[in-house]
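Every protein chain except one is present and positioned as in the full complex.
To keep things simple, chains are lettered A, B and C as they appear, and every chain counts its residues starting from 1.
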Amino acid sequence: MNKVKVGIVGLGRQGIDQARNIAFRIPNAELMAVNSIIKEEVQEVQQNWGIPYGYTDYNEMLANEELDAIVIISPSPEHCWQIEAALDAGFHVFSEKPLGVSMEECKIAERAVERNEDKVFMLGFMRRYDPSYAYAKQRIQEGSIGKPILVRATSIDPESTIEGAIRFAATSGGLFLDMTVHDIDLARWFLESDVKSLYATGGCYLHEEFEQYGDGDNVAALMHFENGTMAMFHSGRNAPHGYHVETEIVGTHGTLRIGSVPQENQVMIFDNHGARQECVNGFQERFEEAYRLELQEFIDCILEERKPDVSVYDGTKSTEVAYAATESFRENKLMTFKKEVSQSNE
Amino acid sequence: MNKVKVGIVGLGRQGIDQARNIAFRIPNAELMAVNSIIKEEVQEVQQNWGIPYGYTDYNEMLANEELDAIVIISPSPEHCWQIEAALDAGFHVFSEKPLGVSMEECKIAERAVERNEDKVFMLGFMRRYDPSYAYAKQRIQEGSIGKPILVRATSIDPESTIEGAIRFAATSGGLFLDMTVHDIDLARWFLESDVKSLYATGGCYLHEEFEQYGDGDNVAALMHFENGTMAMFHSGRNAPHGYHVETEIVGTHGTLRIGSVPQENQVMIFDNHGARQECVNGFQERFEEAYRLELQEFIDCILEERKPDVSVYDGTKSTEVAYAATESFRENKLMTFKKEVSQSNE
Amino acid sequence: MNKVKVGIVGLGRQGIDQARNIAFRIPNAELMAVNSIIKEEVQEVQQNWGIPYGYTDYNEMLANEELDAIVIISPSPEHCWQIEAALDAGFHVFSEKPLGVSMEECKIAERAVERNEDKVFMLGFMRRYDPSYAYAKQRIQEGSIGKPILVRATSIDPESTIEGAIRFAATSGGLFLDMTVHDIDLARWFLESDVKSLYATGGCYLHEEFEQYGDGDNVAALMHFENGTMAMFHSGRNAPHGYHVETEIVGTHGTLRIGSVPQENQVMIFDNHGARQECVNGFQERFEEAYRLELQEFIDCILEERKPDVSVYDGTKSTEVAYAATESFRENKLMTFKKEVSQSNE
Partner (left out) sequence: MNKVKVGIVGLGRQGIDQARNIAFRIPNAELMAVNSIIKEEVQEVQQNWGIPYGYTDYNEMLANEELDAIVIISPSPEHCWQIEAALDAGFHVFSEKPLGVSMEECKIAERAVERNEDKVFMLGFMRRYDPSYAYAKQRIQEGSIGKPILVRATSIDPESTIEGAIRFAATSGGLFLDMTVHDIDLARWFLESDVKSLYATGGCYLHEEFEQYGDGDNVAALMHFENGTMAMFHSGRNAPHGYHVETEIVGTHGTLRIGSVPQENQVMIFDNHGARQECVNGFQERFEEAYRLELQEFIDCILEERKPDVSVYDGTKSTEVAYAATESFRENKLMTFKKEVSQSNE
């Protein structure tokens, strides 16, 4: 079997999960190298899993000519330069979202992808690869619901992880960039169009700590797309029941709703609290399969010499919209997209 | 508007509920007389609702020639003689289930009905008139699920009413006669056949108080019908979540399931207990509409000179089967119905 | 029993349904008079139900001194003057929504209510009296979900009634005034605040016939409230599955969702289409109980000398917001409420 030789950068929780997928759950991939600035992390993975190469310096890993592809699961501010360096060094590249933490960075990544067009570049909008989302997309393409006209999306992190969210707030970019960006990508994917105008609102209703960063604990946005369709978003930080990601696609002849109850499993409990289902605790649990399947798709694209469904432009566009939503929320104004983001009343 | 003039016997909780239905919610009926052995109950209803006649003696009410129909919501041991007396006095008769507390009593009622065949007699198997059950029956008659082959039924009283159930245990006739009898009627109705053989089991798993009466707090039965179809029953006394009545009809080409979650209303709650629905608290709440609709049907039958779907024989047959199930449960033996109930090994 | 004597104006489908409720399902009310400009309608109801008084002229009915209260279910443009005339003639008044078809009319009604403050006036925002909505409100008042921060509402008429909707389009006032106005009222009720700014969008995605009236077949709006809370709305004309009214109230400590599946009954069908529930066909079916309960509340308010939860100002405010949403949708601009409705960029 022809196997793609992979090096990974970033060995935090998400990095380890994806390293494990590459090492053990993707038959046509081989984890050959691991890279982290923390030497102990590198050594531990190498020893436990028998990985031949370990690096604390990213550029040293890029010098390893045995590798075919680089998977980037490092902190967000590292994504863009690592993408550019890996592509220019001749590797296929997968990067965890977001593409970058500023529009300038995103443009740098765009240009790197453009000048290395023989390479596979894929961005980690994993929700597209979740079996339920993929099924919905397929049904839409088959015409089951007619023409999609509205996407309604809810993404709420569990209250149980609020401490981490507060710690992360200074650098997260805010709810729209951190959470809603996934829903924006899905809306663009389902509606097959780009945002034309948007209005956003929200606030700190339970956790005032987010306010100092111009962020909210719950935000909402309504967007009008270039092809006349619509999308509504609610994102939050404090669902008491768990991690709630729900998406509805309304079409002219039917509606698909994904994850209406974010059930942990197929067990219903009847007890003194009523008839109930317990809910998933976080994105790792909800999208475990999606995370594996997106990497599988990346590897298959390399071997089959084709491009994935998620392009670098999806990263740029979603980021641009998330920034505009943040501005709308902060300044209570309507945002309109022309060539450049602008206010409505200019 | 032509109105049926009704006298009611029994002004306990259920009697009051049905008296209210007759007085205020059934346009073509008029509550003319109320009867209870407790004088205060009679006076209170007469005064509050302006009811012309009040009686503490049942036979005096039967002497009132203004009345057209008698509705019996008295204690179970009174049903049969009151049915017989009212029919023989020339009234249409509705009786709350059970028909009687012994097979002998049931036969007395059967004969009274037979010798007054110009009168409407109806037994209160109200579940048949619940909109969801009626809808299921209609769908089956339209052929939506092919031929029905299996009825699976669950009926569990809420743990919150356990004290009353224990007090009532000495005279209830046991779980099969008190609860399962409704499911037996439904199974006969949906499967359009009579029970041929059955096996029942159960026990006192939480509330040992029932044991002294040869009763259980949870019982189950499997029945084989004359037309080859099947039914499975679970009845209980202690659902922590509420009043759970669920019925499934499996057909050759589809299945209908009624009341899978005994929801109190259309509200789903997402909180630290998960995603949940609160459940109905008792039969009055679950079957409020059915209780009204069965009386409406009784009145309509009188005015339209037709017979209701529920006959006196449905009462006799269900009671007979419930007795056999009780015997099977107590003696751990297979029961077979020929002309008479008999043991399997005779 | 002390009964409120009621006269009703309007005997269309909805008028007949409410007349029937007054006549037969509300114990402490008596339907004494019916009024319609169509003589045959009046005569038919009088004869069928034995109603003493019939009128083809509204003012003649108001001259009937036996009556205590007037129930108005006439066409929308008649509401305001009939409200004013009835109040000034000394009657308690119930009016079907909308309060009026212009802000000027609404103000006329407001003033009539103000100068007759000893009379009960109630507007037919019936959803508040639906058992599920009432339960949600009660749970919120008990603090079950903390502080409400977001209302998300969906209201879609069934595709099966599209022809009537198109015929009605010229005079309906548009989707926001005809449908969303109910959700706006609910949002104000649940969030206990008024709208501060809003943005709306939408279009004709399946039925272009609405376009000539500046209306859409699907519209959406996002609103920011004075107390910082939010509401999102989606209203439409063409749900293939039935009448879909769903409302979610997100609180700081829990979420309530009402009508997530607009189930027709408690039957689940398992067949070659999967596991499914059939859905309600229209507002009459979904809110049958609510229509009865709102009138019951109106009657009870009269007898108990108190005011209902829905005031005339709820009618004015909801109408004002619905007009602003319509303008936002038509002109793609942010609307901000100060004392008066104004555009965002003034």
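Just so it is clear, a contact is a pair of C-beta atoms (placed from the backbone, for glycine too) under 8 Å apart; a residue touches a chain by one contact, two chains touch by 3 or more.
This one's a predicted model, so the numbers in the text were calculated from it and none came from an experiment.
Touch, as defined at the top, links the missing chain to these shown chains in the whole complex: A, B, C.
Only one residue in the set C:His182, C:His244, C:Arg292 or C:Lys317 touches the chain that does not appear here, and it is C:His244. When you scan B:His224, B:His273, B:Arg292 or B:Lys317 for touch with the missing chain, the hit is B:His224.
In the complete assembly, the contact with the undisplayed chain comes from A:Pro131, out of A:Pro131, A:Gly164 or A:Gly282. For subunit B, the residues touching the chain absent from view are 146-147, 149-150, 152, 197, 199-203, 205-206, 218, 220-222, 224, 228-230, 232, 234, 236, 238-241, 250, 252-255, 260, 332-334, 344-345. Listed for subunit C, the residues touching the missing chain in the whole complex are 239-242, 244, 261-263, 268-279. Counting over the whole complex, subunit A has residues 1, 23-27, 48-50, 131-132, 135-136, 139, 144-145, 253-260, 263-272 touching the chain that is not drawn.
FYI, only the chains that are shown with their structure count from here on.
Seen from the Cα centre of subunit B, the chain whose own Cα centre is farthest off is A. In terms of their C-alpha centroids, the spacing between subunit B and subunit C amounts to 39 Å. Measuring from the averaged C-alpha position of subunit A to that of subunit B gives a distance of 57 Å. Residue positions of subunit A touching 2 or more other chains, listed in rising order: 239-241.
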